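For this depiction, one protein chain was excluded, whereas all remaining protein chains were kept in their positions.
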Amino acid sequence: MYAIVREPIDPRALETAIGAHCGRYGGVATFLGTVRDRAADGRPVVALEYEAFEPMALAEFERIAAEAGERFGDVALAIVHRVGDVAAGEISVAVVVAAAHRRAAFAACEYAIDALKSRAAIWKKERYGDGSGNWLPGMP
Amino acid sequence: MYAIVREPIDPRALETAIGAHCGRYGGVATFLGTVRDRAADGRPVVALEYEAFEPMALAEFERIAAEAGERFGDVALAIVHRVGDVAAGEISVAVVVAAAHRRAAFAACEYAIDALKSRAAIWKKERYGDGSGNWLPGMP
Amino acid sequence: MERVRVRVLAFARIRELLGGAQRSLELSPGARAGDVLPALAGEVPALGALADSTRIARNGRIVSLDEPIRDGDEIALLPPVGGG
Partner (left out) sequence: MERVRVRVLAFARIRELLGGAQRSLELSPGARAGDVLPALAGEVPALGALADSTRIARNGRIVSLDEPIRDGDEIALLPPVGGG
């Protein structure tokens, strides 16, 4: 289950979407990225503005999920990223992984969020209380 | 936030309880243990029956959370285990960890569920479709 | 000689074998933690085989088998744990 959305992310709905509660899996590992209210230099942050090249980002989500399956076995993944303004404290990204055992669930979840951050065509701009903003450095 | 409960666990409520969306944290790692519908030998499992020595289990949850804080820095944890009958597919245990960065969140979450399974005074009995049951071997 | 009456809490397999989660038990003066399960095994022989794997908590704290037991103690019999 892979999506780029503009509305708030509901992690519980993602669990259901991947069948995490169907009885086949013994563990669900979830990572939620949330917007911090302070920049690295301490400035108050009101929101992060996310932007994606959606078809490429979604294709990358699918590749990442396929890789996780090859590496960690029978896992069901949801990868969802929000775009537009995401206020401090809100969820910008969710990776939900169901697996038979917890080791595989944790490993696949961490693998997927790492890969998403370094590979998916998504960008973010920090927005400050005074109305100014700053695109955060990404990975080339 | 540490609890032994008899009703279904709501992981979203736990996120709120530990302030995961207050803006201070950049990542939330969650582990949900779910009841598998098959035993190790393939027999259909209808439920796991969990039992706890509550005061000792709760004291252990608190110790585990304190240890996670010492090892992984500023983390907020919820550790909640359900007791009584938990049907296949349902959540038996939830560990929710908010941290500034994802590495600490993942590490503390995995540490806490590992420690809970090996140390907390909780037991489980597999219950099969024919009405029979079997206490699962634990750690001495 | 001082009377030593304790409240026994039993869990999981031990609870089922004992037929209940709680009971009271009178021990000989000078009894130690390791004496509780053998005392019950006189009544429920199957408990004897579990002595090696059972940990004893006295008043909510795990103790060694030579811990002295006092009148009024709460003694919990804990099979190997395995939640999650």
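Lettered A, B and C in written order, each chain numbered from 1.
One rule holds for everything that comes next: a contact is a pair of C-beta atoms (placed from the backbone, for glycine too) under 8 Å apart; a residue touches a chain by one contact, two chains touch by 3 or more.
Predicted model, so just to flag it, every value in this text is computed and none were measured.
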Chains in view that touch the one left out, judged over the entire complex: A
Hidden-chain contact residue, picked from the options A:L14, A:A47 or A:V93: A:V93
Touching the absent chain when the full complex is considered, from A:V5, A:A66 or A:L136: A:L136
Residue among A:Y25, A:Y50 or A:F72 touching the omitted chain: A:Y50
Contact footprint on chain A, counting only the chain that is left out: 33, 50-53, 55-57, 59, 81, 92-93, 113, 116-125, 135-140
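Going forward, only the chains that are shown with their structure count from here on.
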Identifier of the chain whose CA centre is least distant from the whole-structure CA centre: B
Rounded Å distance between chain A and chain C, as computed from the means of their C-alpha atoms: 50
Between chain A and chain B, centroid-to-centroid distance (C-alpha), Å: 23
Centroid distance [mean C-alpha coordinates] between chain C and chain B, Å: 27
Sites on chain A at which at least two other chains make contact: none
